[in-house]
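Note that one protein chain of the assembly has been removed; the remaining protein chains are unaltered in position.
Order of writing sets the labels: A and B. Residues in every chain begin at 1.
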Amino acid sequence: MPAAPLLELDNLSTHYVSAQGTRVVRAVDEVSLRLNAGETLGIVGESGSGKSTLALTIMRVLPPAARIVSGRMLLEGADLVQKSETEMEHIRGKRIAMILQDPMMSLNPLFTIGDQVAEPIRVHEGERRATAWSRARELLRAVRIPSPETRLTQYPHEMSGGMRQRIVGAIGISCEPRLLIADEPTTSLDLTIQAQYLKLLHDLQQAHGLALIFITHNLGIVAKMCDQLAVMYAGRVVESGPVSRIFNAPAHPYTRALLNSIPRMTDSDQRLVAIDGQPPDLSALPPGCSFAPRCPQAMPRCRDAPPPPFAPEEGRVARCWLVEPAAVGGDFRVASGAG
Amino acid sequence: MRQYVIRRVGYCLLSLFLLSLTIFFFVRVTGDPATLLVEPGASDADIAAIHHHFGLDQPLWTQYGLFVWSLAHGDLGQSFYYQTPVMELYLQRLPNSLLLAFVAMALSLLIGIPSGILASVRVGGFWDGFGKLFSLLGLSLPSFLVGLLLILVFSVYLGWLPSSGAGGPLHLIMPAFALGWYFAASHMRLTRSSMLDVLGSEYIKLARLKGLPQSLVIAKHAFKNALIPVLTLAGINLVIMVNVAVVVEVVFAWPGIGRLLYEGITFRDFPIVQGVVILGGAMIVIVNLFVDILYAVIDPRIRLES
Partner (left out) sequence: MSTPADVIRLPTPAPPRFSAIRALRLGDVPMVPLAILGVIALVAVFANQLAPHNPEIGSLTARFKPPFWVKGGSTEYLLGTDQLGRDVLSRLIFGARVSMVVGFTAVFFAGIVGTILGIVSGYLGGWVDQVIMRITDTWLALPALMFAIFLASIVGPSMWNIVIILGLVYWTRYARVIRGEVLSLKEREFVRLAIVAGCSKLTIMRRHILPNVINSAVVLGTLMLGVVIITEATLSFLGVGVPPPEPAWGLMLSDGKQGLMVGYWWLTVFPGGCIVLMVLSANLLGDWLRVKFDPQLRQL
C-alpha cells in the first residue's frame, strides 16, 4: 500500500446554523476517511445522510449557512480547511474535480459546450482559446461523444441526458485532477446509459490514475465500481472498509439492513425488506446512537451514548456498540480514522 | 408559434377596443360631452355645431362607431389652442419624450443593474443595505420632487446645469435623472432578486466547483442569465416612462408629449388631453404585444404553450 494517502479526512464536521443561531443541523459529524491514489471509494446513504454535504465540504463550496466547525481535510498532506478562498480556487477543478447529479441543471444554458469545457483549461492552465478548444475537442472524444467538432458549438439543451453527463465528466477531467468526486452521476440517467457511463468512468480512471469518490444510494454500483466503502447515516460514517469484506460480513446493523433490502432475483418468494422508520431530524438528534430508534438489535446502552468508531477487523471501522470487544473494562482498540 | 402570435394579437386588439370604450364611456358619463369638446366660452351656435359634428344627438352606438372610425384614421380632433390636429402636435413632440425616456432608461439601468448585482452578491452586507435604502427612497420620492431638488442644488446653488428647456446634453441630465430615479430602484430590486435566483442554481455551483474565481462566476455565468428578466421589464418600462414623464417635463419645461398634456389641462383643451391619453394607452398595449412576441422568439419553451 502506498505510504501517504491522497486524501485524509480527520474528524470533519460541518454544521448548518440558522440565521438566529437557534437551530444547528449536524449535516456532517466527525467523519474520518482515508483514500489512496487511484482508489475508488463509495459513499452510500439515504438522502439526508450527509453524503452530498461531505462532498461539498471537501470542495469548500458550501451554502452560506453552512460552517466547517472542526476537523481536518488533508489533500496530499496539506489541510484544505486552512486554505484561503483563492488557494481553494486553484485546487478546485485542477487537483480535485466534482461532477454533480443533474447535468441539465449543471450546464449553463446560455453558453456553448465548447466554452464550458474549455473554460477550466483556460482559467487553470492559462491556455489560449484556440488551444483550449482543441483540448476540449479531445476531451469530448475521450468521453466517447460522437462528432465532437460539431458539439463544441452547440448548446446544452441540444444534447441528450447521457451526452450532457459525459460532457460534465469531460469538464471534470479536463485539467487532470488527482481526485474526482462524482455525486450520484447516474441517478438521472436511463438504465441502459448508466452501464455505459460507469464503464467510461472506470476507463478514465485507469487511463489517468484518478482516485474516485463515488456518492450513491445504489449498492449495486458500489459492488461493481468501488474498492472501499463508507456507509453514512445521519451525518456520521457508521461503517467503512473494503467493499468485499463489508458485503460478506457487514458489521453495522444499518449496513446489514441496506444489503438485505436489495431485491434478489434468486429469492423470489421472500417479501421486500424495508427498513422501518424514518431518517432522523438532523437538528434534533436523539442522545446515543442515531440509528437506535430503527435498529432491530438496539440495546439500552445504544440510547445512552453514541458509539465511538471500533475496528471489527484490520482496516475496517464500525460505529456500533455490538462491535465493541466483549471484555468490559478491557482494553479495546479504537481505530483512529483508518478506512 | 403562429397560434401564439394570433392569440396575442387578438388580446392586443381586445385591449385596444376596451381602451377606446373606456375613454368613450368616461367622456360621456358626466353629462353633455359637448362642454368638453368645445372651447371654453363658446356660443350656443358653436355647441350645436359640435353636437352635429360628433353626432351627439345620435344613438350611442353610432357615436361610438364614429369615434372608433376617426381613431382608426388617426383623427384625434383638433386642438383649440393650437388650431392644429392633435395627431400632428403629438408626433411633433413625441421624439423629445422618446429622447428623454431613452436617456432616463439608460441611467436607470446603469445605476440599477450594478447596484442590484452588488446587493445580491453578499446578502446582508453593505451593498445590500445600501440597495434596500435606495429601493425605499426610489419608491418614496416622487419624480417631480427629485427634479425640484436637483434644480435647487445644481441650478440655483451650484449654477452648473440649466433648469429648463431642451438645448444640449446639459439640459437632459437632470430631467433624465429625475425620470429615471424610480425606475432605477425598480430595476435594482429586480436585478437583485434575479441574481439571487441564479446564484442558487446548479450551474453556478458547478462553475464554482470548476475552480473559477468568484468574479468570473458572477460576471460571466450569473450575469447573463440574471439579466433576461430585467431587460424584458426595461423594455416595457420604457414605454411607461414616456407616458409618466408628464410631471418631469413640466418641472423642466421639456417640450415632450407630457408637456403637451399639461398644456391641454391648463388651457382646458380637451382634444389634446383625450388624444394623449388614447395614444399613450395604445402605445403601451402595442409595445406589450411586441415584447411578448420577442420573448417567444428568444425562448422556445413559450411557443409550446398553446
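What we mean here is this: a contact is a pair of C-beta atoms (placed from the backbone, for glycine too) under 8 Å apart; a residue touches a chain by one contact, two chains touch by 3 or more.
Please read all numbers here as calculations on a predicted model, not as lab measurements.
Visitor: Touching the hidden chain in the complete assembly: which of B:227, B:250 or B:296 does that?
Guide: Among B:227, B:250 or B:296, only B:250 touches the chain that is not shown.
Visitor: Hey, which chain B residues sit against the chain that's not shown?
Guide: The list for chain B reads 14-15, 18-19, 22-23, 26-27, 30, 36, 136-137, 139-142, 144-145, 148-149, 151-152, 155-157, 163, 240, 243-244, 246-247, 250-251, 261-262, 264-266, 268, 270, 273-274, 276-277, 280-281, 284-285, 288.
One rule holds in what follows: only the chains that are shown with their structure count from here on.
Visitor: Can you compute the centre-to-centre distance for chain A and chain B, using the mean CA position of each chain? Integer Å is fine.
Guide: 53
Visitor: Chain B touches which residues of chain A in the complex?
Guide: Chain A reaches chain B through residues 59, 61, 64, 85-86, 88-94, 97-98, 100, 102, 105-111, 119-120, 123-124, 168, 171.
Visitor: Can you tell me which positions in chain B touch chain A when the two form their complex?
Guide: So the residues of chain B touching chain A come out as 123, 201-203, 205-214, 216, 221, 224-225.
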